[in-house]
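Below is one structure, written out as structure tokens; comments come after it.
== subunit A ==
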Amino acid sequence: MLLSSLVFLPILFALIMVVWPNKTTLRPLALGLSLIQFALSLTIFWKFDPSSSALQLVEKYPWIERFGVNYYLGIDGISLWLVILTTFLLPIIIVGSWQAIEDRVKGFHAALFVLQTAMLGTFLAIDAIFFYIFWELSLVPMYFMIGIWGGSRRIYATIKFFIYTMVGSVLMLVAIIYMMFLTQEAFGTMSASLIDFYRLDIPFIAGQFFSLQTLLFFAFALAFAIKVPVWPFHTWLPDAHVEAPTPGSVILAGVMLKMGTYGLMRWTIPLFPEAAEYWAWLFLLVAVVGIVYGAVVAMVQPDIKKLVAYSSVSHMGYIVLGLFAFNETGMTGGLYQMLNHGISTGALFLLVGMIYERTHSREISKYGGLAGVLPFFTIAFFIVTLSSIAVPLTNGFVGEFLILLGTFQANPGFAYVAVSGVVLGAVYMLWMFKRVFFGPKGELVKDESHPLHDLSPREFAVLIPMGVMIFWMGLFPNHFFHWSNASIKHLVESRSNYILTVKDTNTKTQSAALVEGE
Partner candidate 1 sequence: MSHQLLISTLILSPLIGFLINGLRYKRHSANVAGGVATAAAAISFLSAILIFMELLAMPKEGRQIAVNFFEWMTVASLKINMGFLVDPLNVIMILIITGVGSLIHLFSVSYMHHDEGAAKYFAYLNLFLFNMLVLVLGDNLLVMFVGWEGVGLCSYLLIGFWFKDSDKAAAGMKAFVTNRVGDAAFLLGMFLLFVSFGTLNFQEINNMVPADPTFSWLSPLTLGTLFLFIGATGKSAQIPLYVWLPDAMAGPTPVSALIHAATMVTAGVYMIIRLNPLFLHTPNTMLVIAIIGGLTAVMAASIGLTQWDIKKVLAYSTVSQLGYMFLAVGVGAFTAGLFHLMTHAFFKALMFLGSGSVIHAMHEEQDIRKMGGLKKHMPITHFTFLIGWLAIIGMPPFSGFFSKDEILWLSFHSPLGHPALWALGAVGAVMTAFYMTRLMALTFWGKSRVPQDVHPHESPALMTIPLIVLAILSAFAGWLGVPHVIGAALGHLPNILAEFLSLNIKPIPNLAEANVTTEIILMSVSVGFALISAALAYHMYVRNPELPGKFTEKVKGLHNFVYNKYFVDEAYEGSIIQPLVQTSKSIWFYVDVNFIDKATYWISDIIKGGGSLVRSLQNGNLQTYAMYVAIGLVMTLTFILVR
Partner candidate 2 sequence: MLNTDIFTQIGLNHYLFLSAILFVIGMAGVLLRRNAIVLLMSIELMLNAVNISFVAFSKYSGKMEGQIMVFFVMTIAAAEAAVGLALAVTIFKRFREVNIRFFEHLKG
């Protein structure tokens, strides 16, 4: 029941938020609940067997039997860390939004919790329809979050976000249904289970776009590519980020974008191995273009948040690059970079939010000389900047290095271009850092009537876990690889004929009751 409670407890929490009568105790309560959720997610480590690439802690109940749709949750090395990332970020977001969100506090926290259910469900669902439901559900709370608590162009941004993501995913729905009929053809009974999808052998004709596997591949890939977002589908992201409130940006960058790359890793690549192999060049190409493009466009942004948003485009390009390297190094790097990006970009958005709360402006040109006024803030920002530009011993470096190495092993040409992102990343981040923190004091900074205060204890509490993770993940990546290695290895080695076994939990006494309805 562990995974079920993990996924559905937040819904309960959301209901509690809605009916909770006392406004002052609402935030502490939300924080407490999210911490409980985090603690619960940590118990996965007790039951999870890292040496196995199989699906673990499986819960499967028939749901819509006519279509072979099951209530099917499971976890393996690929989803494990993303689940932890999600539960880890939520308390931080709640504390981070302590003062930023004044209006409709109940609704905000309810939306947060619903969003958490959707995200965790996306990562844990093993049934295609079940997955799709969570995938789409995640749009709704995010839509409200941007639309209600966002900036001045929030409505434009939120509708753009919703429609963009929906365009991709509806075609995925068609593809999923089509694959369900394929399972019926192949195995006699219809099934929406990912495990059965993996067993399908879908005919592939190289060089022909309108062939079955290629079309299905693109239907899935498009959905994920828009979510990632891969260039050139990225234009919703800067708008959404800029208009979203800080917690929204954090969760969007921190987790929601990962749903796209996770989808590529869990669905697209192993389901359509030949097509993925054949079209890998396309994804490598757009990934590399995204890396460079995101970086150069980020460089000239006048708005800090937009800069960070475009930097996300660049960073997400790295992840896609790593995944489509199809080797263990690249994939591990890709997965690791998902976590890194969640931490570092999440922290960047938190920091941008903090300074925005103080000055109500994000325009780079109005800042300057902040380092002299807000030393602690500067240090925090600098550490996160280091992580973002992948300085060794921070988490960003491990991911970027593995991705680039993996790409180099697979396709050196793309790696040569992608390496330029290393330089450009430093350029846009440091240039922004210089303009905001160094030099003479800018108009917002020297405003005597409105003195700026350095980090408050609450803000420290938000940033310290992020800082700890930055260095922990930079220094001891093996702690993290340990849990995902088996799964990634299995994915890489048996990619052309990928099969996910379900770990027989009956032998384990404590989880004997988990598998039912097989």
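The criterion applied here is as follows: contacts are C-beta pairs under 8 Å (C-beta built on N, C-alpha and C of every residue); 3 or more make two chains touch, one makes a residue touch a chain; residues count from 1.
Candidate selection criterion: all candidates are chains of the complex that A comes from, given by their letters.
What you see is a predicted model; the values in this text were computed from it and never measured.
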item: From 1 or 2, the one in contact with subunit A within this complex; value: 1
item: Interfacial residue positions of subunit A with respect to candidate 1 in the complex; value: 160, 164, 232, 234-235, 293, 296-297, 299-301, 327-329, 332-333, 369, 371-372, 375, 386, 391-393, 397-398, 401-402, 404-405, 408-409, 412, 415-416, 419-420, 422-423, 426-427, 430-431, 434, 437-440, 475-478, 481, 485, 489
